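Here the complex is missing one protein chain, while the rest keep their positions.
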Amino acid sequence: MNKVVSIEKAIENIHDGATIMISGFGGNGAPHTVIDALVKKNVRDITLICNDSGTLDFGAGRLFTNHQVKKVICSIIGPNPESVKQHSAGTLEVELYPQGSLAEMIRSGGYGLGGVITKSGLGTLVEEGKQKITIKGEEYLVEEALKADFALIYASVADTVGNCTYYGSAHAHAPSMAAAAEFTILEVGNLVEVGELEPQEIHTQQVLVDAIVLRGGK
Amino acid sequence: MNKVVSIEKAIENIHDGATIMISGFGGNGAPHTVIDALVKKNVRDITLICNDSGTLDFGAGRLFTNHQVKKVICSIIGPNPESVKQHSAGTLEVELYPQGSLAEMIRSGGYGLGGVITKSGLGTLVEEGKQKITIKGEEYLVEEALKADFALIYASVADTVGNCTYYGSAHAHAPSMAAAAEFTILEVGNLVEVGELEPQEIHTQQVLVDAIVLRGGK
Amino acid sequence: MEKELAARFIAKRIAGDLKPGYLVNLGVGLPTAVSDYVTEDMDVLMHGENGVIGLGKTAFDIIKKTEGKDKKLVVQDDLVINAGATKAGISKGASFFDSATSFGLIRGGHVDVTVLGTMEVDEEGNIANYMIPGKRVNGMGGAMDLCTGAKRVFVATYHTSGVSPKILKKCRLPLTAKYAVDTIYTEMGVFDVTDLGIRVREYNPEYTLDEIQAATEAKLIIDENVTTTPTHYFENL
Partner (left out) sequence: MEKELAARFIAKRIAGDLKPGYLVNLGVGLPTAVSDYVTEDMDVLMHGENGVIGLGKTAFDIIKKTEGKDKKLVVQDDLVINAGATKAGISKGASFFDSATSFGLIRGGHVDVTVLGTMEVDEEGNIANYMIPGKRVNGMGGAMDLCTGAKRVFVATYHTSGVSPKILKKCRLPLTAKYAVDTIYTEMGVFDVTDLGIRVREYNPEYTLDEIQAATEAKLIIDENVTTTPTHYFENL
């Protein structure tokens, strides 16, 4: 099933108020073409789940600059002054998690687990209001699974059905996000034919991808 | 750090009573050379963690035939009549888990998580005596993380520091086991030089591997 | 219906309900035969819980296939097997992954259909297919995860054990999963588990609805939408 579509077609169902996961780390490895289109479409009131709020003009950060984000769930907002400012002004809700917990919370959402049993955040503000559990005499914090309506991810290379391979720092949360969303849009640098990727070099399986767009929107 | 050693050296610290994880699925993708050596060394009273008890003469199953296993933690014992017989006779303790829970329990042990929050096994005998947890109004079972003294895994290709790539059905629980054990022995089909594997095709990272032996023991 | 023919009929009938793009996991035994009726143009993908998407029907020489590109991966005994540990081939676009990922796909609802055999199934959709107390212990393997996680659970089974019904009011054997089964396929017909009980969707006209109810412990819901199984499912078995 060839899933390559135009960027307009890919994002046509992304609606105001949607919960959206966007891949990338400090903007690196983010689906820049899809983000461009999201800015242009001006989808509002987004609940954004991402590693960090990027920077002003790179990665998911651009959605803050354009005031499209209502709430962000991530581990760092510092490097994007716009997200910090909106948070201080009370117009942006921010939920911060330890990055490793965030990674597992997204994976849990995608992989049918209810949450994460971790020590990260124990004895800190992070544990406030959360369940704890004792296993073999040791205390752990329970962090709940995250899911989304849409995942927007990027991979260096993919075939036309959505099998893909990440490269360098573009990997990050992308495979877990692809699993955790109802509808996953994969932006790809180089598109290849089915069969060109060897079975053991595929990082995210075709069944997790719903639409494919080309970087640059060609 | 070149980790390639003789099979004798690799297993020299495996002692009676050790908890050992062995990779493979129905014996396929198991570290047959290391198992050979373990049978020859006749290590006793092993607590074995594996996908299944293999068959009489293939994979981890051979350790049952040689009466080396005190307890097995796995998801299937049916295809190995010796493990079934020893269990019936009361000489082999058996702890069975849903295969997906087992996979996450091993991964949790390796990745510093206390356990797994899953629905698999709810409402069945599997839930007996275990903790449950409610998240967003839904009930889940808590399965505890598994760790081991040794992991014996197999990969098709590895470099001399232990970066490796699995192929076909040999993947299974191997990457999680490598992380969950104090000491991991990697049996490899084809050994290559460091740098021959591309960074994005490495499935298990060198830091998880302590010793490397060649298939066939050459 | 003669037993072997029944098995083939059930398999073919299930294959008819697989839609393009579906990721399908087939249990061992009766369900495995479903793949005989899955053709390439159906665009259905087979999942092996041991870490494969795109299991092929026939075993082709996977080793030979990779010799060209990735010589270093050619190891004599590295094979692709299915969940029944039998040598298997792969289709174009196949991928390999580890068990944690494989069961993540299962629990996460990314497997569209799992087809499982059973000893018992009941009107609440409970299923018991992994153990008989006091008998030889086997282990549940991936069945509990599949029943809990797959989007649709199809049961492929002979309608009775030969001695007694398998479709019960309430399972008596230890359960594999609760409220799991969506549809039951037998040689007598197709039965959907609904909130009100088990509804006959269609039946094999070799049997009367009375005969089918008599072979079933659960009370069947038979309404005006019931049809007979289309004749093409009885052909070329």
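Each chain carries a letter (A, B and C) given by its place in the written order, and its residues are counted from 1.
Throughout what follows, contacts are C-beta pairs under 8 Å (C-beta built on N, C-alpha and C of every residue); 3 or more make two chains touch, one makes a residue touch a chain.
Everything quoted here is computed from the prediction, not taken from an experiment.
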{"item": "Neighbouring shown chains of the undisplayed chain, as defined at the top", "value": "A, B"}
{"item": "Contact residue for the chain not shown (choose from A:Thr19, A:Thr47, A:Thr65 or A:Ser101)", "value": "A:Ser101"}
{"item": "Touching the absent chain when the full complex is considered, from A:Phe150, A:Tyr166 or A:Phe183", "value": "A:Tyr166"}
{"item": "Identified contact with the non-displayed chain, of A:Asn2, A:Asn42, A:Thr91 or A:Thr124", "value": "A:Thr124"}
{"item": "Selected residue (touches chain absent from view) among A:Leu38, A:Val157, A:Ala181 or A:Val209", "value": "A:Val157"}
{"item": "Residue ranges of chain B at the interface with the undisplayed chain", "value": "1, 107, 109-113, 159, 161, 163, 179-180, 194-195, 198-200, 202, 205-208"}
{"item": "Absent-chain interface as seen on chain A, which is shown", "value": "25-29, 51-52, 74-79, 84, 87-88, 94, 96-104, 106-107, 118-126, 156-157, 165-176, 189-190, 192, 196, 203, 215"}
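Definition applied: only the chains that are shown with their structure count from here on.
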{"item": "Chain pair, A-C or B-C, that carries the greater number of C-beta contacts", "value": "B-C"}
{"item": "Distance from the mean Cα position of chain C to that of chain A, given in whole angstrom", "value": "34"}
{"item": "Chain A, residues touching no fewer than two other chains", "value": "112-113, 199-200"}
{"item": "For chain C, residues that touch 2 or more chains besides their own", "value": "52, 66, 73, 96-97, 103-104, 106-107, 148-149"}
